[in-house]
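Missing here: one protein chain of the complex. Every other protein chain is in place.
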Amino acid sequence: MSATEVEPRPEEEFELVVGLEIRVPLRTRSKLFCGCATRAADPPNVNACPICLALPGALPVLNLHAVELAVRTALGLDCVVHPVSVYERIRCDAPDEPKGYSLVQRSRPLASGGRLQIGRREPGTPLEVRIAAVRLGEEGATVRHLRRDHTALLDFNRAGHPSVQLVTEPDMRSGAEAVAFLHVLRQLLAYLNVSETAMDRGGIRVNAHVSARGFGETALRPKSRVLELRSAGAVARAISWTFSRHTSLHASGARVEHETLRWDDVRGVGTVVPARDEVRAFGPDPDLPPLVLDSDWLDRMHRDLPERPAERRHRFLTEYRLAEREVEVLTASPGRADYFEGVARRHGDAPTAARWVTGEVLTALRRERTPLGRFRVRPADLATLLNLLRDGVLSDESAREVFRIMARTGQRPEQILERPSASPPDAPRDG
Amino acid sequence: MRITADEVLSAAQSAAIHVDAPRAATLATELTRCLEALAPLLAFDAAGVEPAVAVGAVGMPLRADESEPIAMREPAVALAPHARDGFIAVPYDPSSADGEVGAGPQA
Partner (left out) sequence: MTEPEEARRIVEFRDGVLVGERAPQEAVAAALTRMSHVAAEPDDLNLFISVDADAAGGCARDLEVRLGDSEPGTLLGTPIVIGDNLATSTLRTTCGSQMLADYVSPYQATAVQRVRAAGAIVVAKANLDEFGMGVSTTRSAYGATRNPAAPGRVSGGANGGAAAAVAAGCVRVALASDTGGGVRHPAALCGVVGLKPTYGRISRFGLVALAPSLDHVGIVGATVEDVALTLGAVAGHDPLDPTSADVVVEMYVDALGHSLRGTVVGVLRHRDDEAVQPAVRHLCDAAAERFRRLGAEVREVRPPHLHLAQPAYQVIAACEAVSSLARFDGSRFGARVEATSWRTMAERSRSAGFGQEVVRRLLLGTHLLGVARREGLLRRAQQLRALMADDFRTAFASGVHVLFSPTAPGVACISGEAENPEVHAVQERYTAAANLIGVPALSIPVGRADGLPVGGQLIAPHFAERTLFAVASAHERLLFEELGG
C-alpha cells in the first residue's frame, strides 16, 4: 500500500462486542453431587464412585458448602440470588460427561443481575460489566488424547468437582477490557476465598462470546463462542483473531452465523466445531427437587460476606488516608491487605506502615522468593520495629538492616538488638 | 399426529442408535400408532394448569461437605471394557464430532 492510499482496515469500521463465560472451580472437600474427595491430582480414577461415574442406579445429592460458595460468589458480584433454582438435564454427548447429560441451572439459575466494575472509561465514568447469570455446576472428567492411537484416556477424579459458571452480558468492547475483567474478577474471587484462582493451573477457564457490529448499532449480530481459553493472553489473542474474522466477513458482505470455535493458542487459530441439530433439553431433572434457599439463610450469607476489594480500597483511602497508588498495591491480594492492617493497627502510623509494606516487605519477598503467607516477618514484629524507628531507638538505615535480618532469620527485633554482634554501629546504648 | 421415516432416522441419530432405512419405515408405522393413541392428551381442557414435573417435591436436601465416598467393591477401572495405566480408555477422533469434548452445555 502506498502512502497515498489510506484504506481503513475492517476492524476500524466495526465495534467489537465481547461477553465472557467463566468457569471457576470451587474449593470444597467433596464433589458437587457425591462424597468423593476433590483431589484431582491423585492417581487416576481413585476418587470416583457410582455417582460421578454415572453407574446404573446412582443418584446425585447436592453439597451444601458448594451452594454456600456459589452464593458467596453471586453476592460478591452484587447479584440477586434466587430463592428457587432448578437443575435441568442438558444433553452432553462427550466422553467427559458420563451421564450423557449435564445438570445445569439453565433457565432458573442460582443468581442473576450482578455487576463488576473493572475500571473507568473516559471521561471518568465507571466501566461496569454486568453479570447475566451465576450457575452452580460440575466439572467433567479429564480427557487426555493420544493422537497416534485414536484413543483418549479418561480420569474421573475431576468429574463432579463443583464449579460456578459466570456469564456476563456482552458489555466489553476490547480485548483489553476482557483481560481487565478477568484480573478484577480473580482479585474478587481471592477476597471471597471460594476458589484456587490461578488461571494457568487448570483453574479458571473462559469461553469468549465475540461479535462485531457497526458503531451506533444497538442490536447484536451473530456471535462466535470461542471455547476453553486458559490464560489471559489466550483470551486476548482469541478475541482479536475472532474479531478480525467477523469484520472481514462483514466487510465482504458475507453472512455471519452463530458458531462455536475451538481455540488453538499454539497456532493462533480457531476451528469451527460443527453444530449438531439435536435434542438438547431434556427438561428439569426428576431426581433433584428445586433448590430452595430460605430467606434467613440468605440474610446470614449477606451479613457474612467477606470484605470485597472495592470496599477494602475505600476503607484504606478513608480510614488510613493513603494515596490511591499505594492502596492499589496494598490491596492487590487479601493476604497483603491483611498484613498491612496487622502492621498499621499496632504501629498507629498508617503511611509509614504502608511505605514499609510496599517497599521493604515486597522487596524482601522478591529477594527471598517467598510468598507472603510464608514470610518470616510477622506483622506484629514489623510494627515493633517501626515503633523503635519512631521512638528514635533506631535510625532509618539501622531499621532497614534489622529488617533484613528479621526477613532472613525470622527473629524478632528485640532478639536481634539484644545480641551485641547484631546491633548496628550507631544504635544508642542504654544510659 | 404422526412420525415419518425421516423423522425416525433423525431421532435415531440424536439418540445415538443406528437404524437403517427399512427399519425406519417399520418404526414409523409402529410409532405413528403409538402417537395416535396419545392423541386424547391434546383434547382435555388444561387452561391455567401448571405442569407438574414431579411428585411431592419439598425442596432439595443438602449434604455436608464431607469426603465420604461410596465404597465400591472394585475400582472404576475394573468395570471398564478397556483400561490403560489406571485410566479408562475409549476411542477418540477429534477430527470427527468427537471434537466437542469440553464444549460444555450452552450458556
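Should a chain be cited, it is by its letter among A and B, assigned in written order, with residues numbered from 1 in that chain.
The rule is simple: contacts are C-beta pairs under 8 Å (C-beta built on N, C-alpha and C of every residue); 3 or more make two chains touch, one makes a residue touch a chain.
Keep in mind that what you see is a predicted model, and the values were worked out from it rather than measured.
Novice: On subunit B, what residues meet the omitted chain?
Specialist: Interface residues of subunit B facing the absent chain: 1, 3, 7-8, 10-12, 14-19, 27, 30-31, 33-35, 37-38, 40-42, 44, 46, 49-57, 60-61, 63, 70-74, 76, 78-82, 88, 90-93, 96-98.
Novice: Determine and list the subunit A residues touching the chain excluded from the picture.
Specialist: Subunit A touches the chain not shown through residues 50, 53-62, 89, 91, 93-95, 98-101, 150, 152, 154, 278-279, 281-283, 285-289.
Assume only the chains that are shown with their structure count from here on.
Novice: So what's the Cα centroid distance for subunit A and subunit B, whole Å?
Specialist: One centre to the other, that is 34 Å.
Novice: Across the complex, what residues on subunit A touch subunit B?
Specialist: 21, 23, 28-30, 34-38, 43-51, 53, 55, 61-67, 90-96, 102, 104, 106, 133, 140, 143-145, 150-156, 165, 167, 207, 209, 225, 227-228, 260, 262, 271, 273-274, 276, 278-280, 283-284, 286, 288-292
Novice: Tell me, which parts of subunit B touch subunit A in their complex?
Specialist: Going through subunit B, the ones touching subunit A are 13-14, 16, 53-54, 57-70, 72, 75-77, 79, 84-94, 97-107.
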